[in-house]
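First the structure, in the form of structure tokens, and then the observations on it.
All protein chains but one are shown at their positions in the complex.
Up next, subunit A:
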Amino acid sequence: MTALCRDCLTLFDTGSRCPACRSPRIVAHSELCELSIAHMDCDAFYASVEKRDRPELADKPVIIGGGRRGVVSTACYVARIRGVRSAMPMFQALKLCPDAVVLKPRMALYAEVSKQIRAMMEDLTPAIEPLSLDEAFIDLNGTARLHGAPPAVMLARLVKRMKSELGVTGSIGLSHNKFLAKIASDLDKPNGFAVIGAAETPNFLHDKPVRLIWGVGQATQSSLDAAGIHTFADLLRWDRRDLHDRFGSMGERLWHLARGQDQRRVSARNPVKSISNETTFHTDTADPDLLDGHLWRMAEKVADRAKAKDLAGRVVTLKLKRADHRLITRRTHLPIATQLADKIYHTARTLHETLADKGPFRLLGVGISELVPGAQADLTSDFLDPGAEQRKRAERATDAIRARFGAEAIVKGRSLR
């Protein structure tokens, strides 16, 4: 079995310590030098960056998050030992860990560090697919000759470099596809290196719960539960067609995943599929005027981003979250793709008006999807809405004024509500 020392990067045959530097931090696997798809996940990223910049916090429980409706966005490992988890409401986290240092997130700083990590990954391969600021898929297939070392060595070198140059640690999952690489990176956290080989895949998955699958959330989980599917072993018993009939395209994917198969490529340029914006209110509201103001602001933000990316959408989505956290979404197709705040707003407003539920709501979001190039936006005007043409010209004029004098130079009255 091939083994790799994660400290001095020496490759050697089986052993519990590195023959060169005597380090016990080794990773050993029979397929170690053959696997090339990895998932890199930073350990408690935001908290690690804060601790790096403020060494006095090193052994204190640190929680990043905040706001009146705050939830924990990241908890350092000290806080995690006390039971604090991401997405936990702040009051609950503080009950578990009253001495925690709570810090407001400094997104600009994290984005900066993330960029530096990205640059280090780019030194290895262009086939990087970032999932967020602190995690990414890396495909090192075919780079062994270029680097003079197999992918496993280059990945160990990457996390070593992240630690020494940036002061943050990451965990590596190495496998033969994205699905398993993502699972692997979670097996040996923090500062870990886990491998799932092709040979062991069926045994590895057998008793694992299906919620391990990335993309299986609460809704899918409950429909899987209803079908009696809890583990991968349950999934294996299903016929491919039955899965498809019951779960649609998701069923097809489940069938492959049950067999440890995942053909998705690591692709740097995943096309944008939707543009959306949402806001959580300080206090729940059912006030139609207030909601309408939010609706406009969200529509305008979405339109701004669509225009900046030169994209337009054929579908408008309205998202509302009730006080009891139940989510309501409504979507509609447009005959002509749009990037205009006016069209997005009016469409979302109609969706809102036709809703039987009048609130109160805690969150409102607006989005567009089924995106097409901006050149195809708003090509035909609507003869049943003669004012639309005028409003479109007004919006283009507003955009021009803002481009010159700043975003605050001209705003709609309704955005001030």
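Note that contacts are C-beta pairs under 8 Å (C-beta built on N, C-alpha and C of every residue); 3 or more make two chains touch, one makes a residue touch a chain; residues count from 1.
As a working rule, contacts and distances are computed from a predicted model.
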Name of the absent chain as recorded in UniProt (options "ABC transporter ATP-binding protein", "Beta sliding clamp", "Aspartate carbamoyltransferase" or "Amidohydrolase family protein"): "Beta sliding clamp"
Residue of A:58, A:327 or A:379 touching the missing chain in the full complex: A:379
Residue of A:126, A:215, A:335 or A:406 in touch with the missing chain, whole complex considered: A:335
Residue ranges of subunit A at the interface with the undisplayed chain: 314, 332-337, 347, 350-351, 354, 372, 376, 379-385
